[in-house]
Structure formats: C-alpha cells, structure tokens
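I am attaching a structure below and will ask some questions about it afterwards.
Only one protein chain is missing; all other protein chains are in place.
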Amino acid sequence: MSLTTSDAQWESRVRDSFAKQPTMQTLGITIARLSPGTIELSMPFSVPFSQQHGFVHGGIVGVGLDSACGFAAYSLMPSDAAVLTIEFKTNFLSPAKGAKFLFIGNVIKPGRTITVTEATAYAHPDDTSPADLTRPLAIMTATMMTVLGRPGLKG
Amino acid sequence: MSLTTSDAQWESRVRDSFAKQPTMQTLGITIARLSPGTIELSMPFSVPFSQQHGFVHGGIVGVGLDSACGFAAYSLMPSDAAVLTIEFKTNFLSPAKGAKFLFIGNVIKPGRTITVTEATAYAHPDDTSPADLTRPLAIMTATMMTVLGRPGLKG
Amino acid sequence: MSLTTSDAQWESRVRDSFAKQPTMQTLGITIARLSPGTIELSMPFSVPFSQQHGFVHGGIVGVGLDSACGFAAYSLMPSDAAVLTIEFKTNFLSPAKGAKFLFIGNVIKPGRTITVTEATAYAHPDDTSPADLTRPLAIMTATMMTVLGRPGLKG
Partner (left out) sequence: MSLTTSDAQWESRVRDSFAKQPTMQTLGITIARLSPGTIELSMPFSVPFSQQHGFVHGGIVGVGLDSACGFAAYSLMPSDAAVLTIEFKTNFLSPAKGAKFLFIGNVIKPGRTITVTEATAYAHPDDTSPADLTRPLAIMTATMMTVLGRPGLKG
C-alpha cells in the first residue's frame, strides 16, 4: 500500500517525538530508516534488559515492537496529533538472541481516528551483519489512536 | 479457582528465577506477594522508562504484565521446567501515571504444556498509598508454555 | 465498576439492534440477561455449528463472545451511535462441549470513542442445569468503537 501523509513536516515531527521519549534512549533504540507509514528501529543487546537465559527479555522486545507500531502510525497523523496505543498483541517465534535487533513497523490501515499497524522483530547475529530477515523473532499487531486537542499529550 | 502446585519448593524456585532476571532489577521490579498461581509485582515510577508525557511507557507496562503472567504460571510448573511466553495481548485503559505500579498476575487455566494467564496493572497515586484497584491501567492475557528437558532454558 | 448510560431507552435500543442481526437468529442466540454495560447471551448446541469432534466450533464460540462484548458496549452508547468491533482476542481454555452455552460480556472501561470489553464463555452440561461457572471455555478481550453520524451503520 502506498501511504501518504498530509503533514509536510512529518519527518522532523517523528524524530522530535522520538527524541523526547526517555525509554528510547534508555534502551539505546535509534531510528534506522523512516518513511511515511514505515519505520525501522535498531536496538543493541544489553545485559540489563535480558532474562535468565541471556536473551533479551520478551517484554523488552515488546517495547521495540510497540514503538515501531506507534511511530509508523504517528508519521501519518496530522501535525497537532498525539498517538496512543489502544492495544497490542505479540506472538513470540524464536528466542531474542543476537548482538542487536531490528524492529520494522508498518501501517496496515490508516484512519482518521484508528490506525492499524504491525511490526516484526529480527536479530543481527553480530554487530556488523545485517539482520536475519528469514527468522523473525516476534510479530505484533497493534491499534493506534489519533488524539487531537488534548494539550499535554502531544507527540 | 483454587490452584495447587506439585513442587514443594515452588516459592524458592520462583524467587530464585526472578532474582536471575536482570530486567527485573533494572526496572526496580520486586515481588510484593506470591502464592501458587498468583503473583503481585511492584515497580517504581522512573523517568528513564517514561514516554514524552511523563507517564510510564506502555511497553514497559507490558514488561510488568508479562512478568506477572510468566511467574504466576511458573509457580505451578514442575521443578525442572522452564517457562516461555508464547503470546501476550494488552489493552491499555488509562495513562500509566503514578508514583509506583502494581502488576497482579493470575493463572486462569493451568495445563501440562499450556498455561493461560491474565494480569492487570494499577497505579499508586503516591509512594505510601495503596494501589487504586478501581482504576486498572492495562490488562493482559498471555499464553505460557512449560518447557521440559532443554538445559540452558531453565527458569 | 458501576456503569451508567445516558440513554433512557438503552434497553429497547439494545434489544432492537440485537433483533436485527440475522446471525443471532441463525445461531439461536438469545438475550438471557441485560443491564447497562453487561449482557448474558444463551446459545444452544447445534450440529451445523460443530467441528469434527462434536463440540461447537471455536470460531462460533468467538461469534458469541464478540456479540456479548459488542452489545455490552452498545448498551452504554448514545442513542444515535453505532458500534464497531475494532479487534478481539480469544484464548480457548476447554473444548466447547455442552447442551447450551452462556456468553457473559462486560464493559471494563467505557469511553467516548473507545470502549474496552471482556467476555467469557461457559457451558451448560444439559438443557436444564445452570452453566458451569467454574469452568470457563474461552475468554475474549475486545475493543469497541462508537461511531456517530454515519447513517446506514446505526445499531
């Protein structure tokens, strides 16, 4: 699906909002690629966010997926909108083992109030190799809501 | 439902496994209450895990809920089992605003291979008040799997 | 949670809308109990909606749960609103074996645009016994949307 945004400043709006989320910095998540309705986020492996087997904690994989869904949706929203996660669901396919991780988020169905999104998590086997796109770690579907006119909730 | 566990050491097994998860320590999550099939986790508010409006990031709420579901299920498993999250789904009801947070996880349906769980997140308005149980922040349903005979994946 | 509706005609509005859904008649689903934000639906076992083991098809259980969620939400909506299912998620706990079935739907969190609901399915062992509330067959969480100002989509 070819997706368009009515906001000419969509890219700086997304990057500004992303920069304001302390959780992204804490987890070391960065924007690897960005286009209207699609975002790719990168996250390094880090022991503080692992579980007892040395993999990334599944809930943290969920944070990456939720963020990819949310910012993909946000990229298509009007300039004065805020985005809220209504719900997400994740299926875990493989242990989150890797040197770094890639979260690809896409808008499946944009809407004035409700935007439906999906995201997939992948692992890079080491710091320099590309992510192994043949072996998804987890998939999320999420519903995002456009919120207008609520100051304090922007971005 | 009255739930029973066949493992007399269930409590130390759960507490040991919990203590081995770096993510729990990083987020400051502690066990507030524990019984077979039920766990209550407590997490302080912390700016590094907030989003741009000053609330806890929804994905981090998901980490707390997933952990509550996982350890509730794990408490009923055999002594040599490991627990894996197959899937979780969360609906967000209210912004995660508070001084600290409570995640209550319950086993709905135990099983030899598959355990179905649910968890609810609540907020404490300040550090000394109890959690406001009349205003859930988010609810999760999750499917957990008992894994036997895979060394390295225990707990 | 005590739920209130602003529409004095809420009950006739729900019953009229229910009566207009051919799928409810086809499956033999009836309203067993109704209050603002809660509904109980009853469905007989019927071979045409079974699967190969003689139980009700899981997808059909999903129809009952979705309907319970939708009408519970609809009972709290304004008089000129229509209700749309945004998403639902079901966990299956036990085979849908019984003479008839009970679907109890509740609003967890009402809202102007978004209403979050849950429903549980139970079985009656025979035609005259009450449903076995100690053994849920399946649980659903669902997000419902209030739609205003779209003629043709009412109810």
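Residue numbering begins at 1 within each chain, and the chains themselves are lettered A, B and C in the order written.
The rule is short, and it goes like this: a contact is a pair of C-beta atoms (placed from the backbone, for glycine too) under 8 Å apart; a residue touches a chain by one contact, two chains touch by 3 or more.
Not measured: the values here are computed from a predicted model.
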| item | value |
| --- | --- |
| Visible chains in contact with the missing one | A, B, C |
| Chain A residues that touch the omitted chain in the full complex | 1, 89, 91, 93-94, 108-109, 116, 118, 134, 136, 139, 141, 143 |
| Interface residues of chain B (partner: the chain not displayed) | 86-87, 89, 113-114, 141, 143, 145 |
| Residue ranges of chain C at the interface with the undisplayed chain | 17, 20-23, 25-26, 47-53, 57-60, 62-67, 84-92, 152-155 |
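Criterion: only the chains that are shown with their structure count from here on.
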| item | value |
| --- | --- |
| Same vs different contact residues, chain B with chain C, by half of numbers used | same |
| Whole-Å gap separating chain A and chain C, where each centre is the average of the chain's CA atoms | 33 |
| Whole-Å gap between the CA centroids of chain A and chain B | 23 |
| Computed distance of Cα centres, chain C from chain B, in Å | 29 |
| Chain B residues counted as touching two or more neighbouring chains | 89, 91 |
